[in-house]
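A single protein chain has been omitted from the complex, and every remaining protein chain is retained in its original position.
For reference, chains read A and B in written order, and residue numbers begin at 1 within each chain.
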Amino acid sequence: MSKKQAVSFKLNGKPVDVLVEPRELLIHSLREKLQHTGPHIGCETSHCGACTVDLDGMSVKSCTVLTVQCEGAEVLTIEGFEQAGALHALQEGFTQEHGLQCGYCTPGMITRAYRLLKENPSPSEEEIRYWMAGNLCRCTGYQNIVKAVQYAAQKLSPAHT
Amino acid sequence: MIPREFEYHAPRTIPDALSLLTQFGDEAKLLAGGHSLLPMMKMRFAQPSHLIDLGKIRELKGIREDGGTLRIGAMTTENELIWSKLLQDKCPLLIEGARLISDPQVRYKGTIGGDISHGDPANDHPALMLALGASFVLKGPTGERSVPADGFFVGTYATLMQPGEIMTEIRIPIPAPGTGYCYSKLKRKVGDFATAAAAVTLRMKGETVQDVAIALTNVGATVLRAVAAENSLRGKALNDASIAEAARFAMSICDPVEDQRGDAEYKTAMAGEMTQRALRTARTRAH
Partner (left out) sequence: MAASTDVLERQTKLQGLGSSRLRKEDARFIRGKGTYVDDIKLPGMLFGAIVRSPYAHARIKSINKAKALAVPGVVAVLTADDLKPVKLHWMPTIGGDVQAVLADKKVCFQLQEVAMVIASDRYSAADGADMVEVDYEELPAIVDPHQAMAPGAPIIREDIADKDEVGHGKRTHPNHIFTWEAGDKDGTDAVFASAAVTVREEILNPRVHPCPMETCGCVASFDKVTGQLTVYMTSQAPHLVRTVVAMLSGIPESKIRIIGGDIGGGFGNKVPIYPGYVIAIVASIVTGVPIKWIESRIDNISTTGFARDYHGIGELAADKDGRIKALRFSALADHGAFNSHVSATKLPAGLFSICTGSYDIPKAYCRVDAVYTNKAPGGVAYRCSLRVTEAVYLIERMMDVLAQKLGLDKAEIRRRNFVKAEKFPYTTAFGWTLDSGNYHAALEKVLKAVDYDGLRKEQAAKRAKGELMGIGISTFTEIVGAGPTKVCDILGIGLFDSCDIRVNPTGSAIARLGTMSQGQGHATTYAQIIATELGLSSDEIQIEEGDTDKAPYGAGTWGSRSTPVGGAAAAMAARKIRAKAQKIAAHLLEVGEGDLEWEVDRFKVKGNPALSKTMKEIAMAAHTSNLPDGMEKGLDGTEYYDPPNMTFPFGAYVCVVDVDRFTGETKVRRFYALDDCGTRINPMIIEGQIHGGLTEAFAVAFGQAIPFDENGNHLGNSFMDYFLPTSVETPHWETDHTVTPSPHHPIGAKGVAESPHVGGIPCFTNAVVDAFAHLGVTHMDMPHTAYRVWQQCKALGVNER
């Protein structure tokens, strides 16, 4: 067994430490060691995006990142979106626009949409579809997910107070 | 889903990375974005005993203009390429190509150097590099050398890189103003590799083709330079007939693998169709 390494990083703003083999995937550290079961596993070929987290300002598939690569990193998962009892505009949007059914892809979708809106605050429908294409969904057909992201974009825009 | 055990190294300088690579030889693999290598390791198709992560080496990042050359650090991600103002101004072909690679999350991690040095004929950057006349800076234990993209790809997963070498930089001569360009990629869905794709750069002199480069993705053992197609266009007008003829020449060099995307006949025909579309679009952008 290869020697375990201590890795420290910030998870939803709080410092965490884990002891991992080099081969341990970030998704497993989050779900198994750090009790954050929001990000989900939907495949093993890095396609589905259900495991998406925000890592140092990037939407990444945490199933394709080694935990040892995350020393000193800032990781945001779905669990970090609600702040002081207030839902993030995206969480509101997904509820208001019926952007989820079984909920399995939802943490990945919301986490990805968060970074999308940071980089592109007023996306068109076509842009939303293009920039969300790394997250698969089987239940919704994406149409209401687009509306959810549009809802959040509106809510987060400076014009909206 | 679970890779085999390995030792992990995260050097902070290129010399450190090189000495690790020399030390572990073919038991080691370089980790760039990891989105080709880690999926293979999770399926246990690849089982290196040592991973050398290039992600902490700052010298491998950055996009800058140096004289008439664009210098791109090998660890620059696809997403960084896409949002680069410099590339938008000076080399939009690279952005068009990067936007067609994989999906948004993969593009935050996938690197231009990783895409190129993997030697996978299905990857998109090789065709873009050939169309742009790029060269690659390789650093090894004995020093540094620059190798043109044309000729760099020698076989499937085989390039001119020597054991112990790391690709550090991609150098692209800035296309002259008015250069037409297009990367036309047929794929089954976002995230899929090309069924066939064509990268074109085009310089017009009035109504005649002054110079053209055409390179094809995923229709041979490596990226393919459509030399005969290029030759058939130089000095000629670009019209339906000359474009169709160039496409026929492009098709004649194709030797694609048959898979779920299609058989050899279809993929070859699509290489021809992508060549036509890329030429037509490049023409509209050339002035």
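Everything that follows uses one rule, which is that a residue touches a chain if its C-beta (ideal position, glycine included) is under 8 Å from a C-beta of that chain, and two chains touch if they have at least 3 such contacts.
This is a predicted model, so every value here is computed, not measured.
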Next on the checklist: One chain isn't displayed here. Which of the visible ones does it touch?
Outcome noted: A, B
Next on the checklist: Tell me which of A:26, A:65, A:78 or A:117 is the one touching the absent chain.
Outcome noted: A:78
Checklist outcome for this item: Residue list for subunit B contacting the dropped chain reads 1-2, 4, 44, 103, 186, 188-192, 195, 240, 244, 260-263, 266, 269-270, 273, 276
Item to check | Absent-chain interface as seen on subunit A, which is shown | outcome: 1, 21, 23-24, 28, 31-32, 36-45, 47-48, 50, 77-79, 81-82, 87, 91, 94-96, 98, 100-107, 110, 128-130, 132-146
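Simple rule for what comes next: only the chains that are shown with their structure count from here on.
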Checklist entry - In the complex of these two chains, what residues of subunit A are touching subunit B? => result 1-2, 5, 21-23, 25, 41, 44-47, 49, 52, 58-61, 63-66, 68-69, 71, 112, 116, 119, 130-134
Checklist outcome for this item: In the complex, subunit B touches subunit A at residues 1-8, 10, 34-35, 38-39, 41-43, 51, 53, 55, 79, 83, 102-106, 108-109, 190-191
